[in-house]
Structures are given as C-alpha cells and as structure tokens.
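For this depiction, one protein chain was excluded, whereas all remaining protein chains were kept in their positions.
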C-alpha cells in the first residue's frame, strides 16, 4: 500500500538533518577553539614530559617505602633507600596511589611474602 | 511410599534412550561422511599451509599501509615499503581486517603517536 | 526541624557499638588461638615446602602422560618418559587436575595438534 | 513405537516449514560469509548461529523459544528489547575509539554530519512505502551504518521490526567494501581522488580528556534522546583517555564488550524466526537499507566536494564516504580507493575523522527520532 | 543489656537448629574436599561456601535469605531458577572443548550414548521409589554426570529439588575417580584392558567448523528441548573453531564462565538450607545418584564390549566408562586404569571421544524429558 509524507513528517526529516548538522558543527567549533588553547598547553606538556623523563627512573612512594621496609626488616639496618630503578610498566605508574596501593599491598603476595618469610 | 511405573512412563524411559542413541548415531554417521570428504580437503589445506608459510613473514595490508604512512610522513619521501617482518602474533593475523583495523587504528596509540609526534 | 533520640535508639547506638566490638574481639580471640596452633603447622609446611622444592622440576601426571603419549605415537617407540622440566607457571601446577585437564586437553591446541600432525 | 513417532512430532519433523528452512540456510550463509570471507565475523557469526537457534521448528510451550516468556533466550533477549546491550557496546567502543584524528582536524566532522542525510531520506522513503512513522524512523537509522544505534532505536520505536532492521544494518555494514567504491568512483574525478591532504598536528592529552565531557553535554543537551547511547560512548572514551582509569577502560573494551557482543549477536539472530522475518516488510527494509547506504555515501562525498568550493586547502572527497561510520571499515575503503590511484597517498588517518564523527552523528539522529516519537 | 540479648535473638543464638549445624558441617567438608583433596575445587569450594551462606540461622524478614524475594542472593539466584547460568556455562565449555578426538573416530560417539542408559534407569528407579514423574526425570539426569544439565533440567521440572540434585551430581562427579575404577575392573578382563587402539588421523579445520553447525541442527531438530543447552554449547564451539572470533571465544572460556561459575556455585550451595535439604527425598536422591553413576559406567563399558563383538579393530572397553561425561575426569580415570595394566598404552585421547559425546548425550536426554513434561 502506498504511503504519504505528512508536512509534519517532512519537517521532521528536514529539521532532523539540520539538527544533526548543528550539533556536529557546534562540536567542530568547540574543538577548534580547544585546539587554539591547545598550542599553549602543548608547550607546557612538552616541558612536563621533559621533567617526567628525569623523574622516570624513580618509582612511586608506596613501592619505595615497601621495598625500603622489606630491606630494612631483612638486614635490620637503619639506612634509607635513595633511588630505585622502576621495573613497573608506565601504566601502573599512572594509576592512582590508592588503587595502586590496593594492588601492591593486597593483590600481590610476592612483595609481602618475601618480606614476611624473612621476619 | 511405594511408587509404580505407568506403561506411559516405561515407554518414555525406553524411547528416551532410543532417541539419544538415534541422535548420536545420526551425528556419528554424518561425521563419518564428513571424514570421507575431509581427506580431499586436507590435501588442499596442506597446500594452503605451504603457501601460507611463504607468506608468513609479510604482514597484513592495513599495518603495512600504516607503517608506510608513518615512514612516509616522517622522512617525507615517496618510496614504497616492500616487505616487513611480522612481529604480531599469528592470532592477530587471523582476525578479520575490520576487527583488526578497529584495534590497530583505535585501540593502540603507539603507532599513531609515534607517527604524530613527528608531524 | 529539631529531632530527639528516643531511649530505644540510644540503646541501639550503644549496643550496636558493643556488638561490633564483641564480634571483632571474638574474631581476634579465635585468630589468636589459630596462631598458637599455627606454629606447629608452620613447621610441617616448611618441611612440605622443602619436599615440594625437590619435586618442582617435574610436572603433573596429566601433562607427563600427554607428552609421553605424543612422543610415543611420534617415534612409535615403547619407552617411558622419566623426567621433564616444568615450563608451566607454578600457578597452573596448583590448579586441580580436573580443571587442568580441561585446559590442557581441550583448551589448548598445541599439544594435540603437534601430536596429530604426525599421526 | 508410536511413542517415538509422537516424540518426533515436537521437533523438526512435526513442525517442518519451508520458512524455517530458508532461515536456516540464511543463517549458514551468514556464518560462511563471516568465516570464509571475513566480513565482520564478530557480528555475522553470532547472528548467523542465532538464526539457526531461532529457526529450529518446534512445538510451542517447551519454554525454549526466544519469544516464550521466561525461557533462557527470552531472558537474555531482554538486554536487546530494553536496549542496554547496545549501550554497553557503546561503552566498550568508546573505550577503544581514538578521537584524536577527528580532534586534530575539526572541519572534517561536518562530513560525518552530511552522511547522515541517508538516514532522513530513508525515513522519507519508508513513509512513502507506507510504513507508519515510528517504523519509518527505525528503518531510516539503518543509513547510520551503526549496528548498536539501529538496534537501540528499533527496540524503542519498532520492536517487531528489530530483527529485520538489525540484520539489514549489519549485512550492509559487512558489504561496505562492496557498496562504496563504485559510488565513490562515480562521483569523483581522478584529479580529486589524487588530492593529498597534509597531516594535521596531533592534539594534547588535555583536549582528548576534555572532548568526551564537553561533546557529551553539547549532544545530550540538544538531543537528550541520545543519552543512552552517547552517554556510554563518551563515558567509555573518558575512561580510556583519563589515564587514571585504564584498568576500567581495559575491561570495558575486552571482557565487557565481548560478553555483550556474544549475547547481542545470538539474540538478534534468534529473534529472526521465519514467521516474523520472512515478510514483505523485511524485503522493503532490505531495499531501503541498500538505498540509504548509497545515499549516505554519496552525501558524504558530495558534501566534501562542496566544502572544497570554499575551503583553502582541499579535502580529498573520497574520505567523505567514511562519514557513514561503519567504523573502521569505510575508512579503510577510502584508504584503498585512494591508494588505487596513488599508492603513496595515505588517507586512512584523515578518513578516521568523519568515520568516528559519523558514529556521533547517527546517535544524535537517533536521539532526534526518540525525542520526537517516544512520548 | 536486654537490648543486646534481643539483638542476639535474630541470629544464630535465637534460631539455633541442629539441621543448620549439620549443613554448616557439610559445607566445611565440601570446602575441605575441594582444597585438600583437589576434588573439582572450582565447583566444590563455591558450593561449600554457599552452604555456609545459606545455612546461617536467622530470623526471616531481614531480606538476606536466598528465598526472600528481592534479597541479593535471591536476585543472583534467578540465574539458576531461570536456567541461564547453566546455558552460559555451556557456552564457555563449548569454547574450551576440542571435539577433534571424537570427530576423528566417530563410532566412539555411540559409547557416549550407551552411558546415558544410567539416566533412564534412574528415572525408572525414581518412579519406583515414589517420586512423581517430573521429579523422577530431574533425578534421573544425575546419571548424565553433567552439573549444568542437571541444574537446568531440575530448574525446569523440579525447582524444589534443585539443591539436592545439584549437590548429588557434583559430589559424584568429584568422586568419579573413586567410583569408576572398581566397576571397570569388575566388567573387563585383563586382556581387554590391554587392548591398544591405533591413533586415528586428525580432522581438518573445515570439519571442526562444520561439526557444531550440523550437530546442532540435528540434535535440536529431534530434541528441541535441548536447545537452551546445546545451542550454547555448539555456539561456543563454533566461536572457538571459526578462527575469526577468537577474542569472543577467549572471553567466553575465561571471564564469562568464571563469573557464572562463581555465582552458580554460591547460589546452588546457598539454596540447600537445612529445612529443604535434610529430607528423606534428598537421601533417596543421593542413593539414586550413586546407582545411576554405576549403571552409566557399566553401560558404557558393556556396550564397548558389545561393539567389539562386531567391530574389526577392537575398542578398549575401559574407555566406555568415559561415556558418562564428567569431562575430563572420567577420561583421565580411563587413562589411569589402562596405564595400570600397561603404562605405555595411552587411552586418554581415545577416551575423550565418548567423554564429550556423553555431554551431548545427556543434553539430548534432558531435551527429551523437557519436551515430554514442560507443556
């Protein structure tokens, strides 16, 4: 059976496409603005990266403390670990210390066991 | 309390076992037929495998193009990459280019970043 | 608007804290008892570990049999494999032979394929 | 003996129908295309096997059919009818989509908008073919070349057509490499196809993090009907880009999306039983779907040419075809078509921009229909 | 002070019952067997802990019991009562099962059929012990030695016996290494146990891909009641063998099956509260279950001997015992029994054939019962 397009529906079809256009155009505009600001930010970022590279070899505090703790308890000495090569993936480094703590302190046994066995 | 087996249930018990037998026998039959045809197919497969082995060291087109693109944009030269050692697992090779594209183009950053940083 | 603490609720607040205390105290007590017994157990465990270390290089029976089977069918000889270096992670070793069987026999293709191709 | 005979009556023997046989055949074809031809196997294999599951002839009342309330398939199917399978898939897609190609060249976003013309023309076409309004809208969305969006919208507007619409959408998405090249060739001159676009500088992490938040507020603020789709898409993308929720993003783009894809495909396939699927309506839908894909491709290409009239540095009109989304297939098609003219012309990065923009575009279009029809 | 006392009344103190104590003990035994004896720990540990969760004595109305509508356990339990946990587990099993042993030696499939005699004899036995028809069917399926199948069928035919049936099924599956060897020894001569079977050539990828599709249509066409089980089993296997949907198969046999196993085990265990579980019926079920396992084992072995009467190259009757499924435990038992006679006789590959065939067999049997009883 043959159908028809009511004016209302016609309007919907047209306005619908217009809306999609407006929305994406709006996004395009906003993104363009961001890109302007971005140039400035990128500058900063590059500097940060530069800094980050220097920091890279060190690890996050939690792990540092844990390892120091382990060492300390083992050799029962009173020294402080100054610098440790990071063996964790950059990924883990990026995760928040809370989540990381959760994983390191609880998830994995290795660190703790190795510690405890000695005690 | 004591129960009894109505004829109906008895019939069900018997016919049930018969049905299970028939179904599995049917499968066995079909599989047997397949195995016949299989001999022929296996021949082909071996040849395909042989061919595949020659192809192995090369990678799928998407990646090839991506890498070429990266190189090209970097050195801004106009050469064509001919042959690249495949470092991906055979698994990834088996996945469809669509899914693979999805992963390579979007999932991973490495390729693109390495490209973009240079631009 | 201003609220009040009915005696009933006051009692709940107090007794609630008391209960939490009792429960955790109870747990603390039980754990303490366990620790006593534990000293004895730890002794055993250390011995077991010692034994385990000797066993370590060998693998679980299923795999041993599978590999023997593979070898046997390949070289069509009638010898018995005596000792095989374990390359699986300790993890897999810990899983029950049933689950392990499930994985080794069905999940992975490598073992079987390598076997079958030769047949 | 007649016990056995009675028993056979409940199954294929007693309920034989050519319709189901046809559907079983179609299911096998889907599986074949997925496995042998590598056409979107992650979608066609589950849907194809689902067709088998949904078309085994059987007597009703055994509580196994997908339309029998309480059956296993029926319970799992609720994720489709309630529309949260598509949303979760969008979550995973967001967690694996890299918008930086689009962010580094914003004007290409418009190509993703232009391609949605296919949706609204198909909508009009469906009305002309006599479909009621809501059904017409659901059919039109096929032109969005976006499976989850199509399934979501038809689950809301035309549940009884869901099977046909989903099958059409996925079939044509799988056929994108076949459908698009000729159209592109037809509408572009060799000179245009040779246009080289200069690579644009990448955007910083900040912009990639800001984008999902701002884009969501913009889209949802104007077309709130799209929240169920775009909310999850941009949420997944934020999890991916934030850099501090990587473990959530990883699960979203692996375990989560895989599980939902399996169930979605199986259920959508199983929902296409012959009595509901083999109808004139389905034929019309298949026809309209094909049209909408062609229109969408053409619209994208032509709009790119239009932009070139005004733009200083020219766009290669080929990438207009990537606006139909079908990520990332159509982008790859553009790459191939372009490479055929000049093997050293690398369009795929540029094509990804309209490609992902097209996903947002069709979700917005779905939102427009929803907010117009649902209440 | 009496506030404290009142409070204690809602818990163990106020609702003490020897029944619950017994169940708590049983739960601990299950956990012990799983951990210390390695009997199917992936099943016994969750079920055992579930027994603890379900048997803490408490006053009703706190919305925590598994039978209190709306409680957390009750919501998660719906996956058991509606039967989709077993289906999803079958999906994962399919994605990890390699049928090639069976495909390369089709005649061994019949052994998997023979072992199902245990199901139907137990069904008859249950009727004699006075169980109504539907319950008898649910109890009979224990002989299938297949947890998910047993749970699925009882969820459909005898929900109130689900706990007892599931516990019986899993217990005996765990005890397979204890139950089967003596029976095998009893029914076979040393000479028979020494029979060597020559390895059969493996089948090609094509056959492994074709099998799940064709086998599903055959089984479901004859016993449509089995669709909810076999549909998922063969679908999972297709995902595994297709080679193009590996990521889906991987998730199905890891994250998905693990999650469902955890919830299924916990809920099944929690459903066995003393008042429902410690009944004469459960005792009868336990008894019948033991019988059915023995019958099934015997049937498999004897049928293998029968086949040897006609077969040219002989079958080692030991592997007949693998027909009860309980994958892969019974197959391994066969290997062990055979190895005790001749350490260089490797039966396990051959035993895998009736083993996986037995899974299909008991699913078909379940389908037969379903299509007869459900409507």
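Chains: A, B, C, D and E, in written order; residue numbering restarts at 1 for each.
Here is the rule we use: contacts are C-beta pairs under 8 Å (C-beta built on N, C-alpha and C of every residue); 3 or more make two chains touch, one makes a residue touch a chain.
In this text the structure is predicted, and so the values were computed from the model without any measurement.
Although one chain is omitted from the display, it touches the following shown chains in the full assembly: A, C, D, E. In the complete complex, the hidden chain is touched by one of E:31, E:226 or E:326, namely E:31.
Here the missing chain is touched by one residue of E:62, E:128, E:283 or E:311, and it is E:62. Looking at D:22, D:59, D:242 or D:308, the residue that reaches the missing chain in the full complex is D:242.
Checked against the full complex, the candidates D:39, D:170, D:216 or D:277 give a single residue touching the omitted chain, namely D:216. For subunit A, the residues in touch with the chain missing from this view are 11-12, 14-15, 18-19, 62, 65-66, 68-69, 72-73, 78-80, 95-99, 101-103, 105-107, 109, 112-113, 115-117, 119. As for the chain not pictured, it touches subunit D at residues 82-84, 87, 91, 156, 209, 213, 216-217, 220-225, 227-228, 231, 234-235, 238-239, 242-245, 247-248, 250-252, 254-256, 368, 370-372, 374-375.
For subunit C, the residues in touch with the chain missing from this view are 1-5, 9-10, 12-14, 16-17, 19-32, 34-35, 38, 41-42, 45, 91, 94-96, 99.
Everything that follows uses one rule, which is that only the chains that are shown with their structure count from here on.
With steps allowed only between chains in touch, the distance from subunit C over to subunit D comes to 2.
Using CA-based centroids throughout, the chain positioned farthest away from subunit D is C. Distance from per-chain Cα centroids to the pooled protein Cα centroid is smallest for B.
Relative to subunit A, the chain whose mean Cα position lies farthest away is E.
Look at where the CA atoms of subunit B average out and do the same for subunit D: the two points lie 23 Å apart. In this assembly, the C-alpha centroid of subunit B lies 30 Å from the C-alpha centroid of subunit E. Those residues of subunit D in touch with two or more other chains are numbered 7, 38, 41-42, 104. Among all residues of subunit A, none touch two or more other chains.
Under the contact rule stated at the top, the pairs of chains that touch are A-D, B-D, B-E, C-E, D-E.
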